[in-house]
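Here is the structure we will look at, set down as structure tokens.
Below, a portion of the complex is reproduced, with chain positions unchanged.
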Amino acid sequence: MIVKSYGAAGGKGYFTARNQKEFDDKLKNYSEERFIVQEYVIGVPVYFHFFYSPLTKKVEVMSIDKRYETNVDSLGRIPAQNQKGLNIEPTFEVVANIPMAVRESMLTEAETSQTLIPPKGLFGPFCLETIITSSEEIYIIEISARIVAGTNCFINGSPYTYLNYDEPMSTGRRIAREIKNAIKQNRLKEVLD
Amino acid sequence: MIVKSYGAAGGKGYFTARNQKEFDDKLKNYSEERFIVQEYVIGVPVYFHFFYSPLTKKVEVMSIDKRYETNVDSLGRIPAQNQKGLNIEPTFEVVANIPMAVRESMLTEAETSQTLIPPKGLFGPFCLETIITSSEEIYIIEISARIVAGTNCFINGSPYTYLNYDEPMSTGRRIAREIKNAIKQNRLKEVLD
């Protein structure tokens, strides 16, 4: 299982445990007051950045990234035999984001994320944080209802925004565009909360 | 060794075995009828995307990526001691592609790939799928004679196409350009099969 502190703390205050005893032991030295416990799913993390427009009723794929987390993304660089005796605990502090493009069939799956959005639900920029397993099942482990750091890779546009727009489209510009379009159409209330 | 199912299945139906017994055991539950057996080379995977033009007789480096495969690219995030008892089998399903630029000396090696192309051999877009070892030997493990998914990272051009063209050049546009140029030069037959 994986234990996560509450809110957007960039992976700070996360730990893993394989059983009750390990969980109990680690909890003793844990300083966070509020946390959630999730099943640790074995698979690769993928972060999908979307933008849902109440004006067009469309979910746009803005971009996709993976996080680069310390120290967990460096553990694999240490041979198994060298890890012995080091007793390294994985930590998940986000240091950077790496741009990606996903297999096209995954995007069809992503569209089912529309079911996440009831009338006037989650709109504007949001991120589905997923783990994709060997059997290509997509587990959504968190939803960030905001601009995520991963969009920083795509300030000059992404392969996906490039298909939808004739100009470099960052998430920031997309928000500005939405407000501008809403004002033009006298529908500002629909894009504000 | 690594056992691979036939055709472009995105890494589905692959398994590894360290010896005859492991191979025999795993084969019992293997559903693929046709497969190939390859030596498992220890080194990093790199995918070179090329375009060979029969009109200009040049091989162009279009772009370079690495694949992001589940679950194999997540194994390193689990400390060796925690992997114990989990008995995780690596799987190689391609989930996404990550853009890269290679060390320049590697590109010289890549040019020797011209020897792969006999008169009117492999033309248009193709991909050399390689493993690069500690001693910088480049093993070509597969050739894809088509547009590969890794080019999706570069719909708005790559560092390499940017050096060759004054406009964003995707692999799709490059193909269209080739056909256009062939028609202009009345050499359409040379670029079709």
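Residue numbering begins at 1 within each chain, and the chains themselves are lettered A and B in the order written.
Just so it is clear, a residue touches a chain if its C-beta (ideal position, glycine included) is under 8 Å from a C-beta of that chain, and two chains touch if they have at least 3 such contacts.
Bear in mind the structure is a predicted one, so any value in this text is a computation, not a measurement.
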| item | value |
| --- | --- |
| 2 chains shown - copies of the sequence in the complete complex | 3 |
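To be clear about the criterion, only the chains that are shown with their structure count from here on.
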| item | value |
| --- | --- |
| Angle (degrees, nearest 5) of the CA superposition of subunit A onto subunit B | 120 |
| Length of the line joining the C-alpha centres of subunit A and subunit B, rounded to whole Å | 27 |
| List of subunit A residues in touch with subunit B within their complex | 16, 18, 42-46, 64, 66, 72-73, 75-77, 80-81, 83-84, 87-90, 98-104, 106, 132-134, 136, 157, 159, 162-163 |
| Subunit A partner contacts - residues on subunit B that touch it in the complex | 10, 68-71, 73-83, 86, 88, 91, 93-99, 149-150, 152-156, 168 |
